[in-house]
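Before any comments, here is the structure.
All protein chains but one are shown in place.
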Amino acid sequence: MDAREIARLVDGTIVGDETASISDGAGIKEADSGHITFLANTKYTPLFESTKASIVLVPEDFFRRSDKTLILTKDPSYSFSRVMEALHPELQIHPQGVHANAVVHESAVVGDNVAIGACAVIEANAAIGNNTIIYAGAYIGHNTRIGKNVLIYPNVTIREWCEIGDRVIIHSGTVIGADGFGFVTENGQHKKIPQLGSVLIEDDVEIGSNVSIDRARFDKTIIRKGAMIDNLVQIAHNVIIGENSIVVSQVGISGSTELGKNVVLAGKVGVVGHIKIADNVVVGAKGGVRKDITEPGQYWGVPVKPIRQDMKEKAALQKLPDALKKIRRLEKEINELKKGLVKDDT
Amino acid sequence: MDAREIARLVDGTIVGDETASISDGAGIKEADSGHITFLANTKYTPLFESTKASIVLVPEDFFRRSDKTLILTKDPSYSFSRVMEALHPELQIHPQGVHANAVVHESAVVGDNVAIGACAVIEANAAIGNNTIIYAGAYIGHNTRIGKNVLIYPNVTIREWCEIGDRVIIHSGTVIGADGFGFVTENGQHKKIPQLGSVLIEDDVEIGSNVSIDRARFDKTIIRKGAMIDNLVQIAHNVIIGENSIVVSQVGISGSTELGKNVVLAGKVGVVGHIKIADNVVVGAKGGVRKDITEPGQYWGVPVKPIRQDMKEKAALQKLPDALKKIRRLEKEINELKKGLVKDDT
Partner (left out) sequence: MDAREIARLVDGTIVGDETASISDGAGIKEADSGHITFLANTKYTPLFESTKASIVLVPEDFFRRSDKTLILTKDPSYSFSRVMEALHPELQIHPQGVHANAVVHESAVVGDNVAIGACAVIEANAAIGNNTIIYAGAYIGHNTRIGKNVLIYPNVTIREWCEIGDRVIIHSGTVIGADGFGFVTENGQHKKIPQLGSVLIEDDVEIGSNVSIDRARFDKTIIRKGAMIDNLVQIAHNVIIGENSIVVSQVGISGSTELGKNVVLAGKVGVVGHIKIADNVVVGAKGGVRKDITEPGQYWGVPVKPIRQDMKEKAALQKLPDALKKIRRLEKEINELKKGLVKDDT
C-alpha cells in the first residue's frame, strides 16, 4: 500500500514521498522500516523522532521536518485502524452465499448478494436486504424485515415482526423482540399480558453481544439512528433510545422510558420505567435514575444528582465519621460552658 | 368480533348493543368507528365522551349513559390486550410439527402435537410433553423432561437432567442447568467441584431472555410455581425462588439463597448466598441484600434497610455538606464563648 492509497483511504494529506509504501503497521515504538504507524498525541513526539516507520499518520496541525513520509489526518488513531483493516482483509472474512445447511423458508424474500450461514433459520415471510450477512445459528422470525448491508453475528435471535434498518450490526447472543415483562396479578397470581408490539432498530445502529431488547406491548420499542448499545444491556418494552445515544454495558432501562438524542448512560446505570431523559444527558457509571431528567448535563449517584452535588456528598461522607466525633466533643464542651455560666450566675 | 364474543373472552358484562361488532382496536384517542378501545383510568373519562370507538372496555364500576356499547370488566387494559390478541392471530404464529431439520434423538419421547423447529436439538432420553413448542436452535439435554404446553424460544439451552413444568415460557438466549460456580482452592489454584444436581422449573413460570439459572451442586435449584423472571437475571446453584415471586431484570442471586412467596426483587438487586428472604418482601431497585430478611415489607439501599430508614439517610446525606460547614462554625463559636468565659473569670 503506498502513501497515495492511504491518503485516499483516510482523507489525509501527504507530506513527503508520495510513493513511499508499507506492507504492515505497528505501534510507534515497535514499528520497523516498511511499516506505517501513528502519532495520536503530541506528548509522544520524541518517539516520532526515533521511530523506524516509513509512513507516520499525524494530526492535521503537526509540523516537523522529517525524512519519513507523513500523512496529515483528522484522527490518526482511527485512521491507523482503517489502514490496518485494509492491510489485513484476512481478519474480517465474512461468509458468502446461502450455506447448504441454512434453513430459509420458501416464502422469505432474500435480496442480492446475501450470505446466510449454516444452521441459520429464516422463517416465513421474512425479508433480508441486499448485501446483508447473517451468520451461522442466527434466527430471524416470521415477517421480520432486515435492511441492507446488515451484519448479524452467530446465535443472534430476532423474533417475528421486527424491523432492522440498513448497516445495522448485531453481535452474538443478542435477543431482539422477546416478550416484554408484563402481567396482571389477581389473588397473588400473575397472568401474562400478551406483548403484541414489535421492535424497530433504525439505520446505523450497533448492538453488542448478549443484549436483550424486548418487543412492545403494542406499538414499538425503538432504537433510533446511530445509537450504540454495548454488551449485556437490558432494554424493556416500549423504551425509545434517541439518535446517536450511547448505552454502555450492563445498563438496564425499564419499560416505556424515553431517552433523548446523544444521551450517554455509562456502565451499569439503571433507569426506572415511564420517564424521559433529555438530549445530551450523561449519567455516570452505576447511577440510578428515578425521575425525569429535563436538563442536559452530567449526573451521578443513586439516585442521580448533578455530578458536582453527588461528588460533594461523597466527599462529605468520607468526613462523616470524624464529624460525628466532633459533634460529641462539642456537646461536652457546651455542657461545660453551661456549667461555667451557671457558676458565674451564682 | 361482536360484543358477545368479547364479553365471553374477557369475562365482562355488556351494557348496550350486544350485536355491535369491531374489526380492530386502538387507543381511546386514535380509535375510529368499528374499533374497540378501553378506559383504564377515570381521569381519561373526558376522552370517553369524544372517542369514535364502537365498543369501549370500562371498569366494572363505570356508569355513564352512552350510545357506545360498553363492556364492564375487571381490568380493561388487560382485557383489551386479550381482545387484540384474538383479533390478530397473525402476530403470534408458532411453528407446527417437527421440522425436517430438527435433530431429535431416537430415544427421546415426544408427546402429541409437539412442534420442534429447525436445528433444535433434543438429546437422548429427553421427554417433551403434549402441545409443547420448541423453537429453532433450542437445545434440550439428555434426560431432561419438559412439561405440556411449554413454549421454548429460539436458542434457549436447557442442559441434561433438568425438569420443566407445564405452561412454562422460556425466552431466547436463556441457559438453564449450566454448572454452578463452585471450586476449592489449593495453593492458590482452583479445582472445579462437580455440579451433580439439576434445575426444577415448576408450572406456570415465565423466564425472560439471556437468563442464567445454574444447576445445583447436589439436589436442585428450584423456581417455584408462578414465579416471573425478567431478562439477564443470574440465579446461582441451589437457589430457591418462591411461588409467584417476581425477579426483575439484571438481579443476581448467589448460591443457596432462598426466596419466600410473593417476593419482589426490583431491577439490579443483588443478594448474597446462603440467606433467606421472607414471604412478601419487596426490595427496591439496586438494593444489596447481605443478611436474612425475616419480616415482610419494603427494603432499599446498599445494604438494604427498611425503605423509610434508607430514604431518611439519603435525605440526610444531601444535607451533610452544609452540616459539616455548620459544625465548623459551631466550633468557632464555642471557642469564642470559652474565651468569653475565661475573660469573665479573670
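Note that the chains are named A and B in the order they appear, and that numbering of residues resets to 1 at the start of each chain.
Note that a residue touches a chain if its C-beta (ideal position, glycine included) is under 8 Å from a C-beta of that chain, and two chains touch if they have at least 3 such contacts.
Since we're looking at a predicted model, the values are computed, not measured.
Among A:70, A:146 or A:246, the one in contact with the hidden chain is A:246. Touch with the chain that is not drawn comes from one residue among B:16, B:34, B:59 or B:288, which is B:288. When the full complex is taken into account, the listed residue touching the unshown chain is A:153, out of A:153, A:181 or A:299.
Residue-wise, the contact with the chain that is not shown comes from A:88, picked out of A:29, A:64, A:88 or A:291. Within the entire complex, the positions of subunit B that touch the omitted partner chain are 103, 119, 121, 123-124, 137, 139, 141-143, 155, 157, 159-161, 173-175, 178-179, 181, 183-186, 188-194, 196, 210-212, 214, 217-218, 232, 234, 236, 250, 252, 254, 268, 270, 272, 288, 290, 302-303, 305, 309, 312-313, 315-317, 319-320, 323, 326-327, 330, 333-334, 337, 340-341, 344.
Residues of subunit A that touch the chain left out of the display are 74-75, 78, 81-82, 84-85, 88, 90-93, 99, 101, 117-119, 135-137, 153-155, 169, 171-173, 206, 208-210, 226, 228, 230-232, 244, 246, 248-250, 261-262, 267-268, 285-286, 314, 317-318, 320-321, 323-324, 327, 330-331, 334, 337-338, 341, 344.
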